[in-house]
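Everything below concerns the one structure shown next.
Here the complex is missing a single protein chain, while all its other protein chains stay put.
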Amino acid sequence: MGDLLGVAVLGAGHMGADHIRRLDQVVSGARVAAVADPDVERAQQAAAGVDAVTVHADPVAALDAPGVAAALIASPGPAHEEALLAAFARGLPVLCEKPMVPDSTGALRVVEAEARLGRRLAQIGFMRRYDAEYRRLKALLDGGELGRPLMLHCTHRNVSSPGHFTSAMLINSSVSHEIDAARWLLGQELTAVTVLRPTPSSGAPEGLLDPQFVLFETAGGALVDVEVFVNSGFGYQVRCEAVCERGSARIGDEHTMVVTTAGSAREEVAQDYLVRFADAYDREVQAWVDATRRGEVTGPSAWDGYAASVVAEAGVRALESGGREAVELAPRPDLYDPCAGVSR
Amino acid sequence: MGDLLGVAVLGAGHMGADHIRRLDQVVSGARVAAVADPDVERAQQAAAGVDAVTVHADPVAALDAPGVAAALIASPGPAHEEALLAAFARGLPVLCEKPMVPDSTGALRVVEAEARLGRRLAQIGFMRRYDAEYRRLKALLDGGELGRPLMLHCTHRNVSSPGHFTSAMLINSSVSHEIDAARWLLGQELTAVTVLRPTPSSGAPEGLLDPQFVLFETAGGALVDVEVFVNSGFGYQVRCEAVCERGSARIGDEHTMVVTTAGSAREEVAQDYLVRFADAYDREVQAWVDATRRGEVTGPSAWDGYAASVVAEAGVRALESGGREAVELAPRPDLYDPCAGVSR
Amino acid sequence: MGDLLGVAVLGAGHMGADHIRRLDQVVSGARVAAVADPDVERAQQAAAGVDAVTVHADPVAALDAPGVAAALIASPGPAHEEALLAAFARGLPVLCEKPMVPDSTGALRVVEAEARLGRRLAQIGFMRRYDAEYRRLKALLDGGELGRPLMLHCTHRNVSSPGHFTSAMLINSSVSHEIDAARWLLGQELTAVTVLRPTPSSGAPEGLLDPQFVLFETAGGALVDVEVFVNSGFGYQVRCEAVCERGSARIGDEHTMVVTTAGSAREEVAQDYLVRFADAYDREVQAWVDATRRGEVTGPSAWDGYAASVVAEAGVRALESGGREAVELAPRPDLYDPCAGVSR
Partner (left out) sequence: MGDLLGVAVLGAGHMGADHIRRLDQVVSGARVAAVADPDVERAQQAAAGVDAVTVHADPVAALDAPGVAAALIASPGPAHEEALLAAFARGLPVLCEKPMVPDSTGALRVVEAEARLGRRLAQIGFMRRYDAEYRRLKALLDGGELGRPLMLHCTHRNVSSPGHFTSAMLINSSVSHEIDAARWLLGQELTAVTVLRPTPSSGAPEGLLDPQFVLFETAGGALVDVEVFVNSGFGYQVRCEAVCERGSARIGDEHTMVVTTAGSAREEVAQDYLVRFADAYDREVQAWVDATRRGEVTGPSAWDGYAASVVAEAGVRALESGGREAVELAPRPDLYDPCAGVSR
């Protein structure tokens, strides 16, 4: 292949630093050309050892740095809208971590700006679409062997939640992955959401409504239920069972090595999403680099990012109201029809 | 052990004939002393080959037949109330197939009649309590290792439903098993129910709302969800995952023999409840015979039968209303407190 | 069914007492008519609570006791030959625990005595043939879907061995189950045996060659390997994988309830053969009672008992020689051809 794709990485925190390492050492065909973070020292640390890289406090300066041909946005969510619009203005392909934009109004502005460009530049970081198990499930559903999907039963468990986690974040941070995965797997928009609140676990911090049980209805009459339990204590478990007209398929069970000791046979449960989804992150960024070098944008779109934020907002309303909340999407620009893989 | 327990079996249909075979050939310590069915010819066929048995058209006559010391009621549900009251009047221990009484008003009359007797005579046929997997799950939950149960995720699938099956019967015939199992596993009464209705499968008969997704709330703040899908086409699957504060436990996956052929490793899925729960039926009747010979009543009580019918009625209302329906139980007679294993 | 089958139980030790309980309380259609044990007090304890039973020091006296129509031999192995011949002399059907006769010379005498009678009276206690998993595997192999069996990979592990266990007993007590199971599953006699001896586990008693790895060749060119490890510490595990021309099938993995706690998903491993094979024992004795009442003998034959002892003796020789030992069977009497299900 030809020249390496020069990437400006915006944000040098936990996620940004990991992407810098990935682009520098794992992904083929790309190099890190610029790093930006308001905390310049952190940016310099993350860029240490990278060849021919420039470091910036201002993300826009990084986009204009020499050798930059694409951008990866890993800054905090509130900074995403401005960065996306600046990348659009420069015609730069961009991979933007989720959430695309935290509020749906801002997300819609991004969609509209890209629609005005008339071509896709943005790919959103819903990396489950690159996980081997999810892809196998998607291929099975698309193949039609099992007939139309009727229900998705989803589980999303973490060992424990960070200190700042709020009840709303179970929806708009954790379940947002299931929101995109359900839309992608079913090829349908979500139309309503209800959130049930069992008595919180004594393992959850005081005041946090954990676990929650979230029900989505879809445009095609399917049902999606999600157990989200971020202080389960027992593991990072992401499971999905698709129940269809002629069969069901389940991914996410613990498997690989069965260890038998006194009285039990055990299988390891991942404790961290970086373990469970390490390959998916690698594949996501590699796929983005490859497509970008071909001049294409192939992954989750700005519309997917927008739809996820609308659904998450309705979910938070449902958490508060205790009732069913409808999901209202703006009309979808033509730009996204063929690529999105989601019918309404 | 001493003399065999003489049992009058009321009803000689599919279930009754199977119980006659079981008492005659499988269960130790009992014998069939009388068989009753309005269709006397059917009763005679079911009793063929049984020693020293009398055959009757009238169930009450069977209760009064020589050698009868207990009754097993396997007649259609609408006949149960009269038969139970007749057994109570004669002081006969009785094992009554589910539903105890189809409507909750009649069920409450049975509870009140037994409460007036001041001692338990009736055991209700919730045979899942005798299934080895359910018992293991119950023991695990009671042992406390996993902490308080927060949610039960249940699956109840049949290959196909009989021709007369109605949308309400998904609740009051199929899910009634989960109603009792949830009350028993959690030791809590159910307090409200919501029924969601995905677009029906094209495999379901015209007009049947299948699958349904049923949500129960409990007195202790737990959540019980049940996928019921009676025309799944793919198997008889009864699964239950209990999610607790410190772990989860799941029963009902297909296991036993793994067969690997070209391209896949497969495990057999039972196609019928008589296969899946054959041992549970045997154990249930054996346990009833053993307890009866000791002069005790140990299994699911008339109160359990009553509670199941109240919850099922609320479920059918929720199916029709599309909303949440509260469950209202009459005060529980003291008779049932210590035995029921269910707190409110 | 008609009158109960009166059974004389010879031997009132651990196994005999369990069979007395089984015949009295679990199995339908039989009753314990007599109990014999040289330790009469032990016989009386085991018979306590049984109706209309007589207790004897002399096993032959028990066979002649009133009401005895069949015998179950659960005395120590060296007493079996005399008891079997006495039962044959009286025309009594008999269920004899394994080993039928510990040495193959005595075993052959039993075969010859039964062949002279010209009809089968003896069923040998190879209860794995009644285990649900083994029966499923047998049915699959017989059905022909997977083609001809090429290899059986077997595992036989115990938590720990009793104090008196010798290296030879790993073969003639433990592996004897696999000897019969392999003959039955494959329908082939075993023709040679080799025993490999890894360095013993530090968990095994001083001097005990544990584990061992036993290789059997069969008349049809298949191969059977058995890991026997009686001080594994971790569980009672009996597994069998049949590798055939078009597929493989495996039974005996731990399954039923999956418990997820911090860091692992575990499945319970049975610690005892009475747990793992409880149902098989019940089915075995019930099948014997049923067949006996019909005037038939259907289970493992005296020939099966003889063949197992010949193979076990060759195995012990192979353990000592470190080489391959051929298995030499006497000609098989015609009596056993149709029933044995084993071709040579």
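For clarity, chains are labelled A, B and C in written order, and residue numbers in each chain start from 1.
FYI, a residue touches a chain if its C-beta (ideal position, glycine included) is under 8 Å from a C-beta of that chain, and two chains touch if they have at least 3 such contacts.
Predicted model, so just to flag it, every value in this text is computed and none were measured.
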item: Sole residue of C:38, C:233 or C:333 that reaches the chain not shown, by the stated touch rule; value: C:233
item: Touch with the omitted chain, as defined above, among A:38, A:221 or A:247; value: A:247
item: Contact partner of the left-out chain, one of C:93, C:106 or C:247; value: C:247
item: Hidden partner chain, residues of chain A it touches; value: 1-2, 24-29, 49-51, 132-133, 136-137, 140, 145-146, 246-251, 253, 255-262, 268, 279
item: Contacts of chain C with the absent chain, listed as residue ranges; value: 147-148, 150-151, 153, 196, 198-199, 201-203, 211, 213, 215, 217, 220-223, 225, 227, 229, 232-234, 243, 245-248
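Definition applied: only the chains that are shown with their structure count from here on.
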item: Between chain B and its twin chain C, rotation from the CA superposition, multiple of 5 degrees; value: 180
item: Centre-most chain, if every chain is reduced to its averaged C-alpha atoms; value: B
item: Separation of mean Cα positions, chain C and chain B [Å, integer]; value: 37
item: CA centroid of chain A to CA centroid of chain C, Å; value: 58
item: Multi-partner residues of chain A (each touching 2 or more other chains); value: 233-234
